[in-house]
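One structure is given below, represented as structure tokens, and several questions about it will come after.
Note that this complex is displayed minus one protein chain, with the remaining chains in position.
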Amino acid sequence: MSQVTANPNVTTAAEPKVKSASPWVLAFRQVRQSKLAIFGIVMLLLMFLICFFGPFFSPYTIDTLNIRNGNKAPSAAHWLGTDNLGRDILLRVMLAGRISLLVGFVAMMVSVSIGSLLGAIAGFYRGWVDTIIMRIIDIMMSIPSLPLLIILGSILSDWKIPPSERIYIVMFMLGILSWPGLARLVRGQILSLREQEFMQAAESLGLRDSKKIFRHLLPNTIPIIIVNATLAVGGAILMESVLSYLGLGVVPPTPSWGNMISAANNLIDFQKRPWLWIPPGVCVFITVMSFNFVGDALRDAFDPKSKSKR
Amino acid sequence: MKQFLIRRILQMIPTLIGVSIILFSVFSMVPGNFIDSNQTISAERAAELKHIHGLDKPATERYFIWASNALKGDFGYSFQHKVDVTTVIDRYIWNSVLIAAFSMIFTWIIAIFIGVFSAVKKYSLYDGIITFIVFGLMSLPSFFLGLLAIKFIAVDMGWAPVGGMYTTGSSATGFAKVFDLLEHMILPVTVLTALGVGGLTRYFRTSMLDIINQDYIRTARAKGVKESTVIFKHALRNALIPAITLLGFELPALFSGAMITEKIFNWPGIGRVYLDALNYRDYFLLMGYLMFLSFLTVLGNLLADTLYGLVDPRVRLK
Amino acid sequence: MTQPLIEVKDLKKYFPITGGVFQRTVGHVKAVDGVSFSLNKGEALGLVGESGCGKSTTGRTVLRLLEKSGGSVHFKGTDLHSLNKKDLRAMRPKIQLVFQDPYSSLNPRIKVGEAIGEALVDHGIVSRSEVRDRVKEILSICGLAPYHIDRYPHEFSGGQRQRIGIARSLILKPEFMVLDEPVSALDVSIQAQIINLLTDLQEQNDLTYLFISHDLSVVEHLCNRVGVMYLGSMVEMASRDELFSNPLHPYTKALLSAVPVPDPTKKPERIVLQGDIPSPANPPSGCKFHTRCPFAKDICKQQIPEYKDAGSNHYVACHFAGEF
Partner (left out) sequence: MSNNLIEFRNLRTNFYTGSGVVKAVNDVSFSIREGETLCVVGESGCGKSVTAMSLMRLVATPGKIVGGEILYKGEDLLKLKEREMRYLRGNEIAMIFQDPMSSLNPVLTIGHQIAEPLRIHKKLSKQEAKKKSIELIELVGIPRAAKIYDSYPHELSGGMRQRIMIAIALSCDPKLLIADEPTTALDVTIQAQILDLMRDIKKEFNTAIMMITHDLGVVAEMADHVVVMYAGKVIEEAPVHELFNNPKHPYTQGLLKAKPVISNRQDRLYTIPGQVPNPVELGENCYFNDRCEHCMEICVQKQPDLNIYDNKHKAACWLYEKEGK
């Protein structure tokens, strides 16, 4: 019983209605299924809305000082009470939120761009380029980041950098010190991808280097970059809050969650007026936790092995 | 194994040199130094002092002086403590090691149990709660957790002393002194453990989840082995081996001293000394401490890889 | 006698083993240790052997996906291993490779249509606007539906993905195709579909195959000439009928007798080789097969047998070929 046509088994049925889902859509659907990730995304949206649009609704402005009204506990007028200069804490937390989130994102952008670029170069063009980059990464990762940041912070204070410019330097400092971690991950991913058969296929098909990098290697490295970028924002916010708490990151009068918590250094404020330093601390906690939830859910969604668990 | 060690030690040298260059260049950017910021001494005395300690020479020259001394074990003189840097480090580091060691032990015990159980009871309510708490602990800024602990546990409840190593002015000796020390350690150790346990629990949960799906676990069950033995012998032993490498990375954390926690709890560890040294611009102490830490980090990496080779039968380091 | 399409002479591929403090090369894994064969247009040469025998490495070194350690590979007279990067890239469409694992040989993040058509555009053979029709055409030739063009790899079964892999190579109108265990990862019913597809494509496009497999029955069906490899060397090569009916090398005999036959009436009287396949890092001295050969003599241990023609193009490398 020989087969007549060259392709006896093509399903001639009309195109089935099912819409083909790209791996990105599949990953997004899986993220939507994780309760913690939804909680994280909702909290982040709330935090963004409150910090970036809240101040417009607040009856107070940044510089309305009202000493008589100082150090009031949370009340109808001031939901989170007032500080020693009579400024509304809720407004300051919102404005501080803008700074902290901004620092987190810009630091992430800096570390992601440097990290993935150098990681990709080291991974793709091996040989001495790879060795040099890896040597730099080894050196930078041997220096403990917090103590170094603290020294850099104190240098900024000594150079008397005005607070407004100081924020941007802090952002770059955080970014500069955190790119090696991501670079090493990106390099590892590219090295493992090169062993995959579809990369050998690209070689066998005779594709140009640019095609190999931008159509094959990078799209398969982006998931790792997205996951670590999300976690990096959380990490940067956390690091900024520590620095600012020590008075070495964002310094007053620019408000940031970190330097608001340093209000707790004053013994009386610490014991009697917790509304001064607890709200910013809770904001840092919720924001960073939400980033961790989303990052972790993304990692599971993109990790091919985990697909089998579902 | 010997060749592996030689190769790794040879690799350590350029890394440490690179680290020292970076650190020294950062330090040369620091405008002020101890002598200038100290108004009590006259200008000539200041110049003379600077000359003795070679602070007036150009940066590159100073680096080589410092580096050659460092190789001989002399990390320079601490202005603030008026004693050699190495002695300062030696005096305070053991306080840091004390709380770091305790918290490391607790962290590992808690992380193993919680991590393993949340992996075994995957996607259950228990696992959900644990994941939530673990992420919470990983997202808390260390100082904020410390402040909350002092506020609610020490001040409001009064269960533990607010800070310091001993009750000020107490002349207790022997067991009473030890008991007083332990009491003072409660909060710092709890905070350090809480900060450390998150990451490790997640590590054990992920690696156990991966191992439980392996074929040899299915073989163990097919042999009629009790489920508890399957988990705690067959699975956990495979999870512990890579965990050994994490022990290597704990080395720097053990000695680095938790700066923030020590500052908040007023614990006289090396971390706190580091922060104070910063205010005084105690140059050589800062430099010496950072070099010491970087050396520990590199040593930690080497220790981690060597331990892995010793423990994992598959990786006989030829 | 027209010039053969492919001529491989004494091909060698060694992988360095590093050791010592400075990772110096202390030895070599001789994955391919002096293999020679030639292929005429339209032929299908089978390369069979067990794991570690070097058949896949041979296939990839012939296509210069791996740099050679010795010998030469000529495709239509040009020495592939002496071409510069640009010329080699230009040569690629004519010499194609089909992979074993349907799951890892397709980039999961790009649509199947692009995976098949991208090389066509990249080599400038076809403009971007025409490529879509050419891809649809090749899809149906390979037994897939035109609407599959916008689907992603994870939406296909193993068999369908293997068809995509074949379409990806076929669209470049190659002359020579290396098939590296193309059906080993598939179920029997799907295997048969792919085998028939490969036979049809060879006839329609006058293709030349180097078919690599560990499954002798599939090789017997598809190839007109067969080479048997053991631990990096060719031990026997002959026409299909000659090799399957009159094997001369003891290893080929053992290999043929070891294949279970789907007929319960046939009592399996077979030569069961003792011991395991030695590690290619330190192969046995003399004839590499002497550690497992039931007829090994002293000479086998010392002297490497010569690979010679035992009559009517039936090459064999054994001191006592055919005497037992």
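Each chain carries a letter (A, B and C) given by its place in the written order, and its residues are counted from 1.
Here is the rule we go by: contacts are C-beta pairs under 8 Å (C-beta built on N, C-alpha and C of every residue); 3 or more make two chains touch, one makes a residue touch a chain.
Model, not experiment: these values are computed from the prediction.
Visitor: Going by the contact rule already stated, which one of C:126, C:277 or C:304 would touch the omitted chain in the full complex?
Guide: From the options C:126, C:277 or C:304, the contact with the absent chain belongs to C:277.
Visitor: Pick from C:56, C:169, C:196 or C:233: which residue touches the chain that isn't shown?
Guide: C:196
Visitor: Of the residues listed, C:2, C:127 or C:265, which one is in contact with the missing chain?
Guide: If we include the chain that is not displayed, C:265 is the one touching it.
Visitor: Could I get the residues of chain B that touch the absent chain, sorted low to high?
Guide: Given the touch definition above, chain B has residues 214-216, 218-226, 234, 237-238, 241, 312-314 touching the missing chain.
Visitor: For chain C, which residues reach the chain that was dropped from this view?
Guide: Chain C touches the chain not shown through residues 50-51, 157, 159-160, 187-193, 195-196, 199, 214, 216-218, 220-221, 244-245, 254-266, 268, 270, 272-274, 276-277.
The rule is short, and it goes like this: only the chains that are shown with their structure count from here on.
Visitor: What topology does the chain touch graph have (line, ring, star, complete, other)?
Guide: Looks like everything touches everything, fully connected.
Visitor: Quick check: more C-beta contact pairs at B-C or at A-C?
Guide: A-C
Visitor: When the C-alpha atoms of chain A and chain B are each averaged to a single point, how far apart are the two points in Å?
Guide: 24
Visitor: For chain B and chain C, let me know how many angstrom lie between their CA-based centres, rounded off.
Guide: Each chain reduced to its C-alpha mean, chain B and chain C end up 55 Å apart.
Visitor: Find the geometric centre of each of chain A and chain C from their Cα atoms only, then give the gap between the two centres in Å, rounded to an integer.
Guide: 48
Visitor: I need the residues of chain C touching at least two other chains; which ones are they?
Guide: Nothing qualifies.
Visitor: So which bits of chain B are touching at least two other chains?
Guide: none
Visitor: Which residues of chain A touch chain B in the complex?
Guide: Residues in contact with chain B: 35-36, 135-136, 138-144, 146-148, 150-152, 154-155, 158-159, 234, 238, 241-242, 245-246, 258, 261, 264, 270-271, 274, 277-278, 281, 284-285, 288-289, 291-293, 296, 305, 309.
Visitor: Report the residues of chain C in contact with chain A in the complex, numbered from low to high.
Guide: Touching chain A from chain C are residues 60, 63, 65, 88-93, 96-97, 99-101, 104-111, 114, 118-119, 122-123, 140-145, 147, 150-152, 154-155, 165, 168-169, 172, 193, 196-197, 200, 204.
Visitor: Within their complex, state which residues of chain B touch chain A.
Guide: 14-16, 18-19, 22-23, 26-27, 29-32, 128, 131-132, 135-136, 138-144, 147-148, 150-151, 155, 210, 213, 252, 256, 259-260, 274-275, 278, 286, 289-290, 293-294, 297-298, 301
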